[in-house]
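Note that this complex is displayed minus one protein chain, with the remaining chains in position.
== chain A ==
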Amino acid sequence: MNEKELEILEILEGNARTPLATIADMMEMEKQEVEKIVKSLEERDIILNYQAVINWDHVPSNDGVTAMIDVKVAPKREIGFDGVAERIYRFPEVKAVYLMSGAYDLSVQIEGKTMKEVAFFVSKKLSTLDSVLSTTTHFLLKKYKHDGVIFEPEQKDKRAVVSP
């Protein structure tokens, strides 16, 4: 990984919609060169996807719920935690799965339309997996910051329009 690749990743992480021509200007490079690097980063599975950070709380009629579930599991012989994690992340309700150190093993993020739907998923699908020993469900009440983006406070430029 060279410095140019790292810088391009940083720019795209800040705003995935930055046009390649703009990145080229910002880095004093040719557009074709930037295009080639981005393609290579995609092919090497370093850039996996281009996503928007959305504040769903501001979307009218959106009343979905998100839950973070601490899961204790018994790792499987040969495949360890990875196999258990795979069984879990294959469910479409599951948005994220992380292997954790500490009091529990996996952190699972679930999104559902209602609390009942999430509860149903945990009790019927997650808890019943033979490697799952216990679960603790926490419902997410409010997002303050996600992926480095602060959601709620005013993000307005507080500087005077013209200053020395």
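To be clear about the criterion, a residue touches a chain if its C-beta (ideal position, glycine included) is under 8 Å from a C-beta of that chain, and two chains touch if they have at least 3 such contacts; residues count from 1.
Just so it is clear, contacts and distances are computed from a predicted model.
Matching "Glutamyl-tRNA(Gln) amidotransferase subunit A", "Dihydroorotase", "Aminotransferase" or "Branched-chain amino acid ABC transporter permease" against the UniProt entry of the left-out chain gives the name "Aminotransferase".
Between the chain not shown and the residues A:101, A:128 or A:163, the one that touches is A:163.
Within chain A, the residues in touch with the undisplayed chain are 7, 11, 15, 18, 22, 25-28, 157-164.
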